[in-house]
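All protein chains of the complex are present and in place, except for one that has been dropped.
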Amino acid sequence: MRYLPQTPEEIKKMCAAVGVSSPDALFDVIPQNLRLQQDLDLPAPLAEAPLLAHLKGLGRVNANVDSMAAFLGGGAYHHYIPVLVSTLTSRGEYLTSYTPYQPEISQGTLQAIFEFQTMIASLTGMDLANASNYDGASALAEAALMALRITRRQKILVSTATNPQYREVLHTYLKNRDFEIEEIALQPDGRVDLSDLQSRLKGDVAAVCLQSPNAFGVIEATQAVAQLAHDNGSLMVGCFSEALSLGLLKPFGEVGADIVVGEGQSFGNFLNLGGPYLGLFATKEKYVRQMPGRLVGETLDANGKRGFVLVLSTREQHIRREKATSNICTNQGLCALATVVYLSLMGPKGLERLAQINFSYARFLRDQLTAIPGVTLKFTAPHFNEFVLQVPGEPKALLAELAAKGILGGVDVSQWAPGLENGILVCATEMNTKDQMEQYAQALREVLA
Amino acid sequence: MNCPKDLKYTSEHEWVSLDGNTALVGITDYAQDQLGDIVFVELPEEEETIDQGDTFGVVESTKSVSDLYVPLSGKILETNDPLLDNPGILNEDPYGDGWMIKVELSNPDEIKELLEAEAYEQLIKEEGA
Partner (left out) sequence: MTAREGPGKRGMIFAEPTIFERGAPGREGFSLAQSEVPLHDPAKEIDASLLRSEAALLPEVSELDVLRHFTRLSQWNYSIDTGFYPLGSCTMKYNPRVNEEVARMSGWAKLHPHQPQSTLQGALELMYLLQKFLAQISGMDAASLQPAAGAQGEFAGLLMIRAYLQDQGNARTKVLIPDSAHGTNPASCAACGYEVVTLKSGAQGILTPEVVAQAMDEEVAALMITNPNTLGLFETHMAEIAKIVHDKGGLVYCDGANLNAIVGKARVGDMGVDVLHFNLHKTFTTPHGGGGPGAGPVAVKKILEPYLPNPVVMRREDSFAFDFDRPKSVGRVKAFYGNFGMFVRAYTYIREMGAVGLREVAERAVLNANYLRKKLEKFFHLAYPQTCMHECVFSDKKQSAYGIKTLNIAKRMMDYGYHPPTIYFPLIVAGAMMMEPTETESLQTLDRFIWSMEQIAKECETSPETVKAAPHVPKVRRLDEVKAAREPKYIYKAKG
């Protein structure tokens, strides 16, 4: 077996050195009745060529965003990934290295994370960022817990227009603590209802969590929400699921957010059916000790040379155990590497231009689709690269008919919030051609005819 | 390890210096030595009322963290704020400039529970063994 290097001769020699008759004898410490008496029931092993053929074949059973015209967003976005991203993330020195607990021989990972932290802090307008969390949804939940620790209050307000999966994860994380979650209502234009928010802001509210662009692609009045939160002594937690919007929109940090979290997949990470992605997590320096997750800092070595180390480990589980800020152990190392490489390539101009292209494509597609009789735009407030269409008929059936025509037409959001029974969330990115968008409109016309 | 005779001690490695109805509290020379370079200190709010056995703060080195336990109940009159910006003082002068809180005692009977220097020296000898 190519991954098991010992030859029969060597095994004999090693057994002799250890003083056992066979490797199996080493398992005599396991009581006999607990040992497997036969081999596991698994398929027969495959050599590399048939293994690749099998997996290629099974993968081909799936349609993918290259084989169909895809207009899907809703928390995961189809963007172009420059070749160089894979070139670098495939390097064994990154791919197969351990967590950088030994800084002298992990400077590559550490410096890359330091650069990542710098870029994310700058993009979000915050003082600092951590080395990443699991994904946007769990990052939001961790941000809420952090706000509860800082304020010592009991309640989290979260906008109804937050991605429902994020809200669900928030509930999972908070449910066994003595904390409450309340949802803030939406106004008809697709943004948070400020008067509803105001009425819920009481002395027990630790934080207001606002996603923008929100689950429906709509850009929120972040400044006004932050103001209301702060007037109540609550923290403002900003959130996003389409990181590309950071190229165009005012960073949450500039409107005073205390914690900013979001999904970083758009920055150079494959869609991967939903993971692995990476949670971006940024905050103000004064709250750094309450932040979960790994953090890198700059320092000097014994010769006075610049170097990087993991810092504030005393917040983390391996030292603080049950008093840690979180049980999180890992970061999304390779995804963060993909992100820092991607952002280095894009630079400030590339990111801005790409965001503008997405913004413009979404408008082109929106205009094409809403020109179809019976199809209207559900929310009128400005959106980024996705928007909700109100369609005549049941979204699920409609999307199935579009899929039959080779078009992944959007996400069925009928269950995402009240009043969306006929809602489809449609997304356009730079990966959609003008032809595709026109074909989509044509197909929708036919389906509705 | 230096354990001044005029101070009283706890098994959690805090020292107490009594002056009438008030007490200064800090961490011992042994404690700072065990922690190594201290990089962070958290102190309570002044005026706060604290009970014996509660935690009143935290000291951290880069690799470990210790909660600080209240040796004597009372009200916090003063905290040694320079430590917040310069936690290294705790390593340099644990019994002097490294004092942490000044407490007005609410239950002086608790003083009886503290250790004398000899008993504390014995304790750290056993811990080190």
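Brief remarks on what is shown
Order as written gives the chain letters A and B; numbering starts at 1 within each chain.
Criterion: a residue touches a chain if its C-beta (ideal position, glycine included) is under 8 Å from a C-beta of that chain, and two chains touch if they have at least 3 such contacts.
Worth saying up front: this structure is predicted, and the values here are computed from it rather than measured.
Considering the whole complex, the hidden chain is in touch with A, B. Listed for chain B, the residues touching the missing chain in the whole complex are 37, 39-40, 60, 62-63, 87-88.
One rule holds for everything that comes next: only the chains that are shown with their structure count from here on.
Chain centres here are Cα averages; for chain A and chain B they lie 44 Å apart. Partner chain A is touched in their complex by these residues of chain B: 40, 60-65. Within the complex formed with chain B, the chain A residues making contact are 289, 311, 313-314, 319-320.
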